[in-house]
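Reading through the structure tokens given below for one structure.
All protein chains of the complex are present and in place, except for one that has been dropped.
Every chain is named by a letter (A and B) in the order it is written, and numbering of its residues begins at 1.
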Amino acid sequence: MTLQEIAKLVDGNILGKAEITITGVTNLDNATASDISFAVEPHISQGETCNAGAVIIPDNVEQYGKPAIRVANPRAAFTKLLELFTPPLKIKREVHSTVVIGENVTIGNNVAIMPYVVIADDAIVGDNVILYPHTYVGQNATIAEDSVIYPNVTIREYCRVGKRVIIHSGTVIGSDGFGFITEQGKHSKVPQVGNVVLEDDVEIGANVGIDRATTGSTIIKQGTKVDNLVHLAHNVVIGENGLICSQTGIAGSTKVGNNVTFAGQCGSVGHINIGDNCVFVARSAPIGNVPAGSYYGGFPARPHKEWLRNEAAANKAVELVKKVRDLEKRLAQLENKN
Amino acid sequence: MTLQEIAKLVDGNILGKAEITITGVTNLDNATASDISFAVEPHISQGETCNAGAVIIPDNVEQYGKPAIRVANPRAAFTKLLELFTPPLKIKREVHSTVVIGENVTIGNNVAIMPYVVIADDAIVGDNVILYPHTYVGQNATIAEDSVIYPNVTIREYCRVGKRVIIHSGTVIGSDGFGFITEQGKHSKVPQVGNVVLEDDVEIGANVGIDRATTGSTIIKQGTKVDNLVHLAHNVVIGENGLICSQTGIAGSTKVGNNVTFAGQCGSVGHINIGDNCVFVARSAPIGNVPAGSYYGGFPARPHKEWLRNEAAANKAVELVKKVRDLEKRLAQLENKN
Partner (left out) sequence: MTLQEIAKLVDGNILGKAEITITGVTNLDNATASDISFAVEPHISQGETCNAGAVIIPDNVEQYGKPAIRVANPRAAFTKLLELFTPPLKIKREVHSTVVIGENVTIGNNVAIMPYVVIADDAIVGDNVILYPHTYVGQNATIAEDSVIYPNVTIREYCRVGKRVIIHSGTVIGSDGFGFITEQGKHSKVPQVGNVVLEDDVEIGANVGIDRATTGSTIIKQGTKVDNLVHLAHNVVIGENGLICSQTGIAGSTKVGNNVTFAGQCGSVGHINIGDNCVFVARSAPIGNVPAGSYYGGFPARPHKEWLRNEAAANKAVELVKKVRDLEKRLAQLENKN
């Protein structure tokens, strides 16, 4: 494809030679003369000196040291090209002969159900669903249209997976919540008879654990994306369009609003309410209700500025100890004089 | 079932109408007029205004705004009803035709071994055991009576699983301990030839990793419950009736006493001893031996009160810095005067 043709596809305008030929799409570090890459600040000048044949850049760049396409959103344009240039995997639309299907199971059209998938009684698999090998779909579970479940995923009984959901390998949907009654030091299991509901357009990373509710549902609302190794406990509700980054853990019954971000390795106590549009920076963990629109850091999580200011002051503790010791001496001298 | 009948079952007495009919058991938020729910403080008044037909409450409540059953332990009564009202899953007591069984394997009576389970040579599976699909049982591993192993679990060679043990999906029992000899910057593997022993009535959550001992055994003693995504390293010993909450990690050779609780996201260094009846609050991590009966917080973990007091003081760091600066100025003025 010529740079001219690519520029049309991404609705951009060209700076430099339009006739060069592009055969691949990759990042600045790996790009060769036949690749196109993209650069946004602070990497725009690195784009000029890299080996790429051309670079997609923001439309406010006036001059550039190599052929470029200027667009409003370079990352979005790059994403479009990635989809275009990447050869799709070969997916056979069939139910493989080794798939074990229970009684009264409903399977939609145009599905790809790969070797050794097991689908238990009364489950429903919608149209166009792709189930990779070794996936388990429990009794009465449902997976709606266009969802993709990668290998070695477990979806336990009665759980509901929405449309266009992606679940990565090793993830467990609907394991029992961690609920016990303790009498005389011994723990008896509280039956966990609820389920998990993943709404439409949810994506769940690898080796995540989402526990079924004790009663009712643990719910991940539409458009929310969950990263690897996250723990979501029983009866948690995560609102729409959230981002829950890797290794975060949310304890039981906590309700999280819409458009909330937890950065990596965050936590939360159970039984609290977190409002819409909150952001928790890496490793923070709220221990009480959080109002909508909060930008929080630290453990216990508090307003980010306050946390940073306090951390900065606390990091002067060595100096502070010395100063106080010095003040004590000088004050004692003065007191003696007086 | 009428409220009267339910009251008998849970050994409670009725406040209000005894003849109403109950068809389901669920939490306060999800309950409808035909459901029974339960409420303890601080949710007792919420129970009065919820949609449930009846509520199980503590026996010291004198008056209530809707039909209720008063019992000594509402949670325990509710658990009993959950078991009663929940339709059990259909489990076929059979060894599915696709199960691959090695040489010299012993399999008990009344088992349910589901599709694509693999049981290696010399393994033993006890009576009434349920193995869900895609479970792997390694050479010489044993699983005692009445245990339930959910899909996609790996139990490696020589590991021993006790009676009535529950292991949730994705969990790995007996992966190699993280042991290496480093010479001239290169790491050589130390063979990990011990095993893991899960004693009776242990429950292990989803996507947990419990490493086999270098030699000897990594041991989880009877009645201990382990939550999702926990890491227990080689030669760790966890005492009886412990609670190890989600995302906690215990490093190698640490010995934990009986009835110890680690809340979420705790850690522990290796090679220490933690006494009986200790509690570690969320995110705490001991770095040395801990005496029995300790209630600890923080990193390094220390007595909880001491930790809280210090955190409170440290959170005044900004103010403290200002005060010290002010003191310095005023003292300098005084010194000049004198």
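Going forward, a residue touches a chain if its C-beta (ideal position, glycine included) is under 8 Å from a C-beta of that chain, and two chains touch if they have at least 3 such contacts.
Model, not experiment: these values are computed from the prediction.
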Option from B:35, B:146, B:211 or B:227 whose C-beta touches the chain left out: B:211
Among B:53, B:74, B:126 or B:170, residue touching the chain not depicted: B:170
Contacting the left-out chain in the complete assembly, out of A:241, A:254 or A:268: A:241
Contact with the hidden chain (one of A:114, A:155 or A:197): A:114
Interface with the undisplayed chain - residues on chain A: 25-27, 29-30, 73, 75-76, 79, 82-83, 86, 89-90, 96, 98, 114-116, 132-134, 150-152, 166, 168-170, 203, 205-207, 223, 225, 227-229, 241, 243, 245-247, 259, 264-265, 282-283, 314-315, 317-318, 320-321, 324, 327-328, 331, 334-335, 338
Missing-chain contacts mapped onto chain B: 100, 116, 118, 121, 134, 136, 139, 152-154, 156-157, 170-172, 175-176, 178, 180-181, 183, 185-191, 193, 207-209, 211, 213-217, 229, 231, 233, 235, 247, 249, 251, 267, 269, 285, 299, 309-310, 313-314, 316-317, 320, 323-324, 327, 330-331, 334, 337-338
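Following the convention adopted for this analysis, only the chains that are shown with their structure count from here on.
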Chain A and chain B, separation of their C-alpha mean positions in angstrom: 25
